[in-house]
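Encoded as C-alpha cells, the structure appears first; notes follow it.
Note that one protein chain of the assembly has been removed; the remaining protein chains are unaltered in position.
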Amino acid sequence: MSLLMELRGITKSFPGVLANDHIDLILNEREILAILGENGAGKTTLMNILYGLYSPDAGEIFIRGSKVNIHNPRDAIRLGIGMVHQHFMLVPVFTVTENVMLGVESTNGAGILDRKSVSKQIADISGRFGLKVEPDSMVEDLSVGVQQRVEIIKVLYREADILIFDEPTAVLTPQEAEEFFKVVHSLVDQGKSVIFITHKLKEVLEIADRITVFRNGKVVGTTTPAESTEASLASMMVGREVILTVDKKPSSPGDVVLDVADLHVMDDRHLEAVKGVNFQVRAGEILGIAGVQGNGQKELVEAMTGLRSCTVGKVTLLGKDISRASPRTIRETGSAHVPEDRRCDGLVLPFPIKDNLVLNTYYEPPFSRGFNLNGDEIIKTAEQRVKEFDIRTPSVFLPASTLSGGNQQKVIVAREFSRPIKLLIASQPTRGLDVGSIEYIHGQIVKKRDEGCAVLLVSPELDEIISLSDRIAVMFGGKILDITPAKEATKEGLGLLMAGIRSNVQTETA
Amino acid sequence: MSQAVSMNSNAQGGSRRRFTVGIFLLAEAAALLLLLIGTGGMVSTFVLASKRAGVDIAAPDLVIPTWASILAVAIFVGLAGVWQLIKGFKRYTNAVLITMISLGILLFLIWAARDNSLNLTGMLVSSVISATPIALAALSGIYSERSGVVNIGIEGMILLGAFLSVVVASVTHSLIIGFLTGILAGMLLGALHAVLSIRYRINQIISGTGIIILALGITNYFYRAFLNPNPALNNSGPILASLPIPLLWRIPVIGPILFNQSPVIYIMFLLILFTHFFYNYSKWGLRIRAVGENPKAADTLGINVFRLRYISVLISGGIAGFAGAYMSIGQIGFFQESMSAGKGFLGLAAMIFGNWNPGGAFLGSLIFGFFDSWQNKLSILQVGIPSEFLAMAPYIATMVVLAGFVGRSRMPAADGTPYKKGEA
Partner (left out) sequence: MSKISAKPTQTNPQEVQGHSFWQRLFVRKGVSEGVLLPILAVFTALVIGAFIIAFSDLETLAAWGNFFNNPLMALGTTFVTIWDAYTAMFIGAFGDPGEIFRQLGIWIKTGESKQLLAAIRPVSESLMLSVPYILAGLGVAVGFQCNLFNIGAEGQLYIGGLATAFVGYAVHGLPWYIHAPLAILAGAVAAGIWGFIPGILKARFGAHEVINTIMMNYIAYRLMDYLLNGPMKSGGTPATPQVLPTAILATIFPSPVRIHWGFFIALGMAVVVYWLLWKTPFGMELRMVGTNAKAARYAGIPVQKTMVLALIISAILCGLAGSIHLLGVDHRMMTSFSPGYGFDAIALALLGNSHPLGVVLSSLLFAFLRGGASRMQVVAGTPVEIIRIIQGMVIVFVAAPEIIRGLYHLRSSRREKKSAAPSASKS
C-alpha cells in the first residue's frame, strides 16, 4: 500500500481548549483507517481541518508527497477529499438531485439548471457502489439510512478519492451498519481510501485496516485489529483501566409503578409515531427501550412526561391516570425526567446554575411562598447540591453554559434525583459524555433502582441498554416488538428486532 | 416569520382545524344572511365600463338582484360549512376557504351597491394600483428572507427611497434618475441591515426596527430642515403616465386593469415572473435557497453564505427603495412625512400569505390592495359603516392571515438565525 496522505504536526486550539496537539497521521491508498477516541478528543476537529472548514495553527498536509494548502471546502473537494458529516448536511426541502448538485450545478446553455443529467449520473453512481436512492424524492421524506446514502453519493459525485466518515453508524441499526460496511468495502475495492471516525470499539475491530487512537487532542498510538482487543483500545482511549460493564446486583421488582396501555401518539407531522404500545415498569427494576432513533421513542417519552398528548390509550402512574396530565402534575406525582437533549431541553443555559438546579421546583415551598420567590433558599439548596453531586464550578451564580457536558448532566441529575421519585425516565442520559461521566451517571441510575425507584431507560446505545437493564424492550416503527429479560437477550437478537425482524420468541405480555 | 412556539401538536391538529373552519363558514353564512335585511326588490349594478386615456371602453353593466344573490350565496357558503364540519375538504380546505371568503366579500359589495351602482372595474383598477407597493414590499421581503435574513426594516427602506427620489428628481427634473436614486437609497439601508445582521450578527428584528426609526428620523428631519423652506425640492413634476399596451388595453374589463397602468406596475409583474423563475430554475437561486434553509450544508459545499446573504439583502433594499420611489414620484409627485403608511408591513404579511413565493405574495398583495381601495369607493356609496372601520380591513386581514388561518406556511428554515462559521 502506498502512502496517500500524511499529516505532520497539525495543531489547532480554540479559546480554552487545545483541540489538536501536534498530530501526525498517515493514510495509505485503498485502506480503511479508523480514528478512535472519546467525544472531545479532537477527531472531528482534525477532519474539519482536512476538509477546509478550519485552518490549523501549525502543521502541514501532504497528498501523494506534495504539500497542499486547504483553505476551504472547495480546495478540499478539488484535492479529492470528501466528507460525510455526523449530522447530515442536507437541505430537507430539496430533492436528492438538488442536494447532490448544490455547489457544482450543471446548467444548460441558457443558465437553467440541468436536473436530468445529474439524475442520470446519480443513477450511475448508485449502481456502481450499491447505494439505492430515488433522485427525485425529497430528502425530508427519506429515512436516515437513505439520507446517508445521499451524502455518500454527494461525495462520490465530486469524484473524491479520500472519503472521511464522521460517526457514520451513529444513526443506523446493526443491520444497516452491516450494509454500510459493505459499501465501504466496495469503495475501497474501486480504488478509494476511507477514514472513519468513531468511538465504537466493536466496529473498529471489525472493519478497520489500521486504527489510530486519539486522546485529549493527541495521537496516543496506532495499531491494527490483529494487535488489539476492545479492552486494550478502551484503555488507550481513556488512559486507564476501564470497566466496561456496570456492576449491579440482580433486581427485585416490586409493584407496578408505570402502566402504559395501548398508547397511540402522533408526531409533529400528524403521522402516528407510536402505534399501540403496552408495557409496565415495576419499582426496583430498569426497563430499557432499545431501538434506533426515530422509531417513536421521542414521542413515547414525551407522551409519558406530559409534553405531548396521546390520541388513544392510557398511561397510569402509581394508579393515577396521567394520560392527559400536564408536565407539572406528572412531576408532582413522583416522576423525574432526564431529557435527551440536555442543552436545549434540560437546562436554561444562560441562567445561573443555582436557578437551573431548582428549575422545576422553584414554585414550591421553601423556594416560593405564594408570590414570593426566596432567593436565599435557592442559593443555599444549590450549594448543597453542588457539593453532594460533585459538580465542578467555582460559583453557583455562573451561567450553566460555563459547565462541561458532564457537569451539565450532573446538574440535571442533581435536580431530578433530589426529590423523592418513584419513576425515572432517562432518555439518552450519557449522550456525548466522557467515560468518567458515563460511569457516574450509570452508577446513579442503578442506585436509584436499588432504592426502589422504577426506571425507564431509552437509548440507542445497545451496550448501555444491555449493561444497565433488567428487562429489554425493542422499539421499531412505533411498536414494541418484544420484551425480554436482559439475561436472555443477545446482541444479534436485539439487532434483528431493532431492524423490525421479529424472532419466533413469543412476545412477553409485561 | 411565523415561528411556531407551540409544541402541542393539537394546536393545528386536523380535526380541530376542520371544526374551526366549519364554524367560521357557518358564521360567514349567517352574517351574509343578515345582509338580506331591507334589500328586497333592489338591484345592484356593477358598472364595468371604464374610461381610460379619454377613451370609453364599453362593457355591459352587471345588474344583479340583490336579495336573491345574497340568499343564494349565503346558502352556498352555509352548505360548505356543513360539509366541512361533517366530512371536511381536506386538501382543498384552503382553496375552498379562500373561495368562500372571496364570495363573501363579493356579496358585501353587492349589498353595498344595493339600489345603487358601483364601478367594479374602477375598483379593480385601483386595487392593482394599491397592491403594487405592497407587492414590491413583499418581493423585497422574499429576496431577503429566502436567503435567511429577516428584514423588518422594509418600511424604513421604502421611506428613504421615497424621500431621496423626490429630492433628486426635483433637482434633476428626471424621473429616471429619481427612481435610480430611490433604488440606491434602499440599498444603502439594506447594506446597513446586512452588515448589522450578517457581520455583527445582531438580532435581526432589532436591526430592522432600528432602521425604521432611523429612516423615520432622517426623512422627517431633512424634510423639515430642507424641504419645507424650499418647496422646489419637493416637487418632482408630473408623475409617470400610464402606458397603455397597444391593442390589449381595449379589452373590456381586463384591459384597463392589466394593460393600461404605470410602467412601474408592468415592472412589478415582470419582477414577479423573474423571481419565480430565478429561485426555481437557476443555479444561484438554488444556492440562495440552500443558504436560507441550511447554511451549514451550503458552507460545507463551498458556497459563500455571507456573500450570498449580503447580495440578497442589498437586492431586497433596492426593491424596497424602488417601491418608495413609486409611491412618491411615481404616484403623487412629492414627499409627505411617514408616507409609507405601513405598506412595508403589509408586504411582509403578503409574503407570509404567499408562503414566500412571489405568485402567492402577489395574490396576497392584491387582496390587501383591494381592502385598501375599497375604503374610498365604499365611503362614496355611503354604506353606513364609518370609513375608519373599513380602513381597518387590511390590518385585520393581515392578522387573520398570520394566524395561519389560511393554512400553515413554511418559512425558510434558517430564516432569522445569524450564521456563525465553525459552529459544530
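Order of writing sets the labels: A and B. Residues in every chain begin at 1.
Just so we're on the same page, a contact is a pair of C-beta atoms (placed from the backbone, for glycine too) under 8 Å apart; a residue touches a chain by one contact, two chains touch by 3 or more.
Every value quoted in this text rests on a predicted model; they were computed, and no experiment measured them.
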By the document's definition of touch, the residue of A:Phe62, A:Tyr157, A:Phe181 or A:Tyr362 touching the omitted chain is A:Tyr362
Option touching the unshown chain, where A:Pro327, A:Gly452, A:Gly477 or A:Gly493 are the choices:
A:Pro327
With respect to the chain omitted from the figure, which of A:Ile125, A:Leu205 or A:Leu349 is a touching residue?
A:Leu349
Could you please point out the chain A residues that touch the chain left off the display?
16-17, 38-41, 215-216, 238, 240, 305-307, 326-328, 331, 337, 339, 344-351, 355, 359-360, 362-363, 367-368, 371-373, 375, 379, 390, 392-395, 397-399, 401-407, 434-437, 439-440, 443
Residue by residue, what part of chain B touches the chain that was omitted?
1-8, 11-12, 150, 152, 192, 196, 200, 202-207, 209-211, 213-218, 220-222, 224-226, 229, 342, 345, 348-349, 386, 388-389, 391-392, 395-396, 398-399, 402-405, 416-417
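Here is the rule we use: only the chains that are shown with their structure count from here on.
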Nearest whole angstrom, what separates the Cα centre of chain A from the Cα centre of chain B?
45
For the complex, give me every residue of chain A touching chain B.
44, 48, 51, 53-54, 72-74, 77, 83, 85, 88-94, 98-99, 102-105, 107, 111-113, 154, 266-268, 270, 307-309
Of all residues in chain B, which touch chain A in the complex?
7-10, 13-14, 281-283, 286-287, 289-290, 293-294, 296-303, 410, 413, 422, 424
